[in-house]
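A single protein chain has been removed from this complex, and every other one stays in its place.
Up next, chain A:
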């Protein structure tokens, strides 16, 4: 079993929801990434989404754009990001790590070289924001050959037919973008999320994570009532951005811990549709 499936299996048995923080590899600086990843786990992260910085992050809002720019000032490459995961794996063999980024750095490295190296470094899943399923057939084959989960996005505007196409390709979990717009946007409509997730449950057999717009314990908790996993990105990046370097680990720990506590306060949901057999 993959690390992602093992994790969600365990969470389901304990009736808990996953907390998935997102950070950009290289922000605030390359040397702090591995300690930061361990700190996230200590504070209660179940999966780490590690952003691969790109010069043109078209789907991201200002917070993650700035984060990407800071990382690129340190000339962090995809090779460097993979090396960070490899170093993290030396002392953590169980926490899944998912890379999230844009197509061009992966294409520049080549599918074959990238997937082989990612496997060797202990990467568990990859989400390429600008690879919709239509353009992903060959890409998904390369990932699956190395047992790396192809993670896909679903949005409020994804029609049923496309949901099924994503369902056929996706592994690990799917990432439901809870509102229109870019990362870091405000105004999460929980009622709408609940309705949409109901519709997705019958078509998606793997866990569903929800992200975009989760800014505090209250929204994290509310989303955890509905979804299998809660993804938090921009809020954590903001914490990194506004903290003096010496306090980044402490401040991020405190924030992630508060999200963990909020999520764990969710009453066990007997209606959770993900079944052990699907993991």
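One rule holds in what follows: contacts are C-beta pairs under 8 Å (C-beta built on N, C-alpha and C of every residue); 3 or more make two chains touch, one makes a residue touch a chain; residues count from 1.
Here, contacts and distances are computed from a predicted model.
Colleague: Name the chain not shown, per its UniProt record: "Phosphate-specific transport system accessory protein PhoU", "Tryptophan synthase beta chain", "ABC transporter domain-containing protein" or "Nucleotidyltransferase family protein"?
Modeller: "Tryptophan synthase beta chain"
Colleague: Based on the whole complex, identify which of A:85, A:140 or A:153 touches the chain you can't see.
Modeller: A:153
Colleague: Give the residue, chosen from A:103, A:116 or A:167, that touches the chain omitted from the document.
Modeller: Among A:103, A:116 or A:167, only A:103 touches the chain that is not shown.
Colleague: Determine which one of A:57, A:96 or A:233 touches the chain that has been left out.
Modeller: Residue touching the absent chain, from the options given: A:57.
Colleague: Touching the hidden chain in the complete assembly: which of A:72, A:116, A:167 or A:194 does that?
Modeller: In the complete complex, the chain left out is touched by residue A:72.
Colleague: Can you name the residues of chain A that touch the chain not displayed here?
Modeller: 54-59, 61-62, 65-66, 69, 72, 77-79, 102-109, 129-132, 134-135, 152-155, 157-159, 162, 177, 180-182, 185
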